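This is the structure, below, for whatever I ask next.
One protein chain omitted, others in place.
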Amino acid sequence: MSTDRAEAGRHDFALRPSRPPAPVDHANEDLPIPLETRVEMYRLQQELRQFEKRAYDLFMQNLVKGTSHLSLGQEAVAAGVAAAIRPDDYTFATYRGHAHTLARGVGMGPVMAELLGREDGLLGGKGGSMHLTSVEHGMMGSYAIVGAHLCIANGAAWSAQIRGTDQVAVAFFGDGTTNIGAFHEALNFAVVWKLPVIFVCENNLYMEYTPSDFVTAVPHPAADRAPAYGLEAVLVDGNDADAVYEAARKAVELARSGGGPSLIEAMTYRHGGHSRADPGKYRPDGEVDAWLERDPIPMYHQRLLRLGVAEGQLTEIQQEVAQRVDDATEYAKASAPPGDAALMTDVWADGGSAWRN
Amino acid sequence: MSTDRAEAGRHDFALRPSRPPAPVDHANEDLPIPLETRVEMYRLQQELRQFEKRAYDLFMQNLVKGTSHLSLGQEAVAAGVAAAIRPDDYTFATYRGHAHTLARGVGMGPVMAELLGREDGLLGGKGGSMHLTSVEHGMMGSYAIVGAHLCIANGAAWSAQIRGTDQVAVAFFGDGTTNIGAFHEALNFAVVWKLPVIFVCENNLYMEYTPSDFVTAVPHPAADRAPAYGLEAVLVDGNDADAVYEAARKAVELARSGGGPSLIEAMTYRHGGHSRADPGKYRPDGEVDAWLERDPIPMYHQRLLRLGVAEGQLTEIQQEVAQRVDDATEYAKASAPPGDAALMTDVWADGGSAWRN
Amino acid sequence: MAELNYREAVAHGIAQEMRRDPLLVMLGEDIADAGGVFKTTVGLLDEFGPERVRDTPISEQAIIGAAAGAAMTGIPTIAEIMFSDFIAVCFDMIVNEVAKARYMTGGQISVPMVIRTANGGGSRFGAQHSQSVENWCMMIPGLKVVAPSTPVDVIGLLAASIRDPDPVVFFEHKSLFATKGEVPDGEIVDTLGTAAVVRQGTDCTIVALALMVPRALEAADRLAEEGISAEVIDVRTLVPLDTETLLGSVVKTGRLYTVEENPRLCGWGAEITSIVAEEVFWDLDGPIVRITTPHIPLPSAEALEDLAIPSADRVHDTVVKTMG
Partner (left out) sequence: MAELNYREAVAHGIAQEMRRDPLLVMLGEDIADAGGVFKTTVGLLDEFGPERVRDTPISEQAIIGAAAGAAMTGIPTIAEIMFSDFIAVCFDMIVNEVAKARYMTGGQISVPMVIRTANGGGSRFGAQHSQSVENWCMMIPGLKVVAPSTPVDVIGLLAASIRDPDPVVFFEHKSLFATKGEVPDGEIVDTLGTAAVVRQGTDCTIVALALMVPRALEAADRLAEEGISAEVIDVRTLVPLDTETLLGSVVKTGRLYTVEENPRLCGWGAEITSIVAEEVFWDLDGPIVRITTPHIPLPSAEALEDLAIPSADRVHDTVVKTMG
């Protein structure tokens, strides 16, 4: 059987074709994006990067129990979209949702405390890393079963439509998620009802350990399927916050003006494994290196310098973020585990969990 | 709100655009299909037509309990595909499965008896109209929950692949079914595994009572989505058995030779309502008439005459079929209801239903 | 006072609530133009318009998802799942998303939605369109579960479900759609978590739900003639469960029978039995007996389906045999 395997070329990591990133499109530098927005996206990317690194460290110190899925390497997507929406818009994320939660302005302290399962956690310790939610920030939840939240995002968009606001809903998901039934139902439904919803596929090339192109019928799992829903195929460099911002801005504009949904595929890469301690060994030689070369943050740093931002301003941002990450860590560590009483609260709207009299 | 409704143009039957059939493509007459195959397709269409009419009559006499979904008007699809496959191939149908069952050569008597819930029914009275199955004829079941059997058909195709036979599996389904998650999962999966499976969408324009184009993002629910799975878009006149046969033949050839799946959309129309006593009143004026004009059977009758088949031969086929429908009716009526013992059999392979010792 | 059938009561209840709350919306397959395949939503499109009563694609996950997303952002929703068997195609949405949203977000998210669905057998529809699946939902923490047996209960419990800030699965029984009942004028609002003693008795307690209620009552009538006084309780809502009424009755009668349409294993009958066997064990005068559909898929033939689902005869005979 080993001949078959070599032939298939799929089951020998060394033989797997590595899929390197596209080169930086320097023309994105010329997009008419206000400099302050760009600086804000830089700040956001720094936040996400530094927070996730700390989360990783705390995990290695066995302080984060359960699982966690980091967005290291994918920060430009979260930052680019977040910069293009309004505080009253809705976002829906997956279990890989730290970045999207922080990008909406949710405090690092409560997020960190939630990862540590503490009572001051964002969800009081009940949800954990995979379910980060902050309704007051429009962050309507992180969903850990692939695909479901695309359907739920439709509902938030429908609600905005009914209430006559011009809010939009954004759903983030991965490349592997495009093969689940809920993806299909959500896309068709959104288009038919012309909902103000934006589906953002973060194509990081991998599902858990399997490259999604081994199990997907088309090369671009989202963009190549947009026409199946009468949508334009939008494929952007997910490691370039400006490119993401611009695509999101257009989609938001369309949605707010009643033009219905969009589907954006952003090409990116996770620097680490799928979750927790996964070392990501299944990735072919050179692939990780090539993508580390295209790390969104140093690239953006250089771009901002070229656009005239002072190095000192960027350093200040980095340091300010580092301080906040330290503070959040202290906050989280200082928080106690949830008390026993929390177990039986919040099943129902009355705050309790009684199913009988 | 009535203005909205008129504006939407969707909720006033009189305002609904009627969707007439395409004109007959007489060039299909020139397809290189053996005359005996054509005569066979004629015979099949007669069988399906006459059987379904009788089923309707028996239903009106309150002899068919439960529900039933007739294929009146859609016979060319079932006949065209059946003529293009081999006895050892597999078919999977929906609740609208009488035609597909008969087209595989299953006896009319047992099918009729099943509709009447009798012990000589094809399923001993346990399944009814919606679950017709005859494993010995390769008819692997009728499935009443939209979409599921597309996934199951993949499995039969996979099995053929594993066993190294060149059998193919065919799954029939409706236009409305293209919006359910299972459709998407099945299509992607089939392509990725290059399975010898043929998905045949019978686009009869309606779901139960709602036109599918009111709730579908693209005009051709199957063909327009084929590219989302890397497949060629195949759209055929489902009221022309020759067109269906030709498309099926090509798909079967591809599948048998290891070329993987196909997706065929056949445009057709059901002459009656969705099920049982549904009078189908929701269809705009003129639409039904226009499609009755394009009834597949008289058209095919004329074609065969033009191709040199004697009127007498066709009359003979009609009469022979009529006789068999009468015989089947007698057979079914003469059969007793299932005995009480049948209730508790065939949950498990041992023939019984014990879940405990 | 008017006479309505159970089917009309559904539309009546929805209309009452849509008039009251202008934000309330409803979605499902064939519910608008067609008035529902069971004709339970007739007239709603006309009265409330296509923005509030919306037809959907055959996409049950999208239906529940849309209802949930709207509900969690300020719009109470009613989602119709045509047959309760199809809960299986959107089970994840219901049990993993809708039911758990509040708890796993530390109470941040509310999902005020009602999932209405046609449940139960008797229509000769076979294994995939006849199931009684209230236990599929009862076993999921975070869902309320309601299954009325009369037109007036349909209206009152539907109103209560719609006004409830938590997700409710509301089972309408297909074989009850044609049954009639008196319905008082004016607004009708009932209370979730309240069972009804629909017949007083002293010798045994028969607990039933939905279609099983009239059958239990018929059995009780015949038992009365034979000198056995059976108390019949219509559970009405499985979650919250009115254990007070149930336990009170068993304490009084000393004997419990449950009559379930769902297949045998792990039904609501088992749950009530277990509560009784733990909490009022010493009040029991004999074994607790569950009367259920056997643990089989439902057959379609009339003769077989009638044999499978508990009948008044079977209830009667079981009680006679075991109380004897």
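By letter and in written order, the chains are A, B and C; residue numbering begins at 1 in each of them.
Rule of thumb we're sticking to: contacts are C-beta pairs under 8 Å (C-beta built on N, C-alpha and C of every residue); 3 or more make two chains touch, one makes a residue touch a chain.
All values derive from a computational prediction rather than experimental measurement.
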Fill in the blank from the handout: Contacting the left-out chain: of C:Gly126, C:Gly156 or C:Pro310, that is C:Gly126
Handout entry: From A:Gln45, A:Asn154 or A:Thr216, residue that would touch the chain that is not displayed
Key = A:Thr216
Fill in the blank from the handout: Of the candidates C:Ala99, C:Ile188, C:Cys204 or C:Val315, the residue in contact with the absent chain is C:Ala99
Exercise for the section: Using the touch definition up top, pick the residue from B:Gly124, B:Pro221, B:Gly273 or B:Pro296 that touches the left-out chain. Expected result: B:Gly124
Handout entry: Of B:Pro20, B:Gly155, B:Gly230 or B:Pro284, the residue in touch with the unshown chain
Key = B:Gly155
Completion exercise
Note that chain B touches the chain not displayed via residues 90, 121-127, 131, 133-135, 140-141, 143, 145, 147-160, 162-163, 169, 181-182, 185-186, 188-189, 192-193, 345-349, 351, 353-357
Exercise for the section: Name every residue on chain C in touch with the hidden partner chain. Expected result: 85-86, 88-89, 91-92, 95-96, 99-100, 103-104, 126-128, 135-136, 138-142, 239, 262-263, 265-271, 273-274, 276-279, 281-282, 284, 286-290, 294-297, 299-300
Completion exercise
Contact residues on chain A toward the hidden chain run 1-2, 4-5, 8, 10-11, 13, 65-67, 117-118, 121, 125-131, 143-147, 176-177, 179-182, 207-210, 212, 214-216, 282, 337-338, 340, 342-344, 347, 353, 355
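We take it that only the chains that are shown with their structure count from here on.
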Completion exercise
Per mean C-alpha coordinates, the chain lying farthest from chain C is A
Exercise for the section: Give, as an integer number of Å, the spacing between the C-alpha centres of chain C and chain A. Expected result: 40
Fill in the blank from the handout: When centres are defined as mean Cα positions, the distance from chain A to chain B in whole Å is 44
Problem - chain C, residues touching no fewer than two other chains - result: 51, 56-57, 59-61
Exercise for the section: Hunt down the residues of chain B that sit against at least two other chains at once, touch-wise. Expected result: 179-182, 214-216
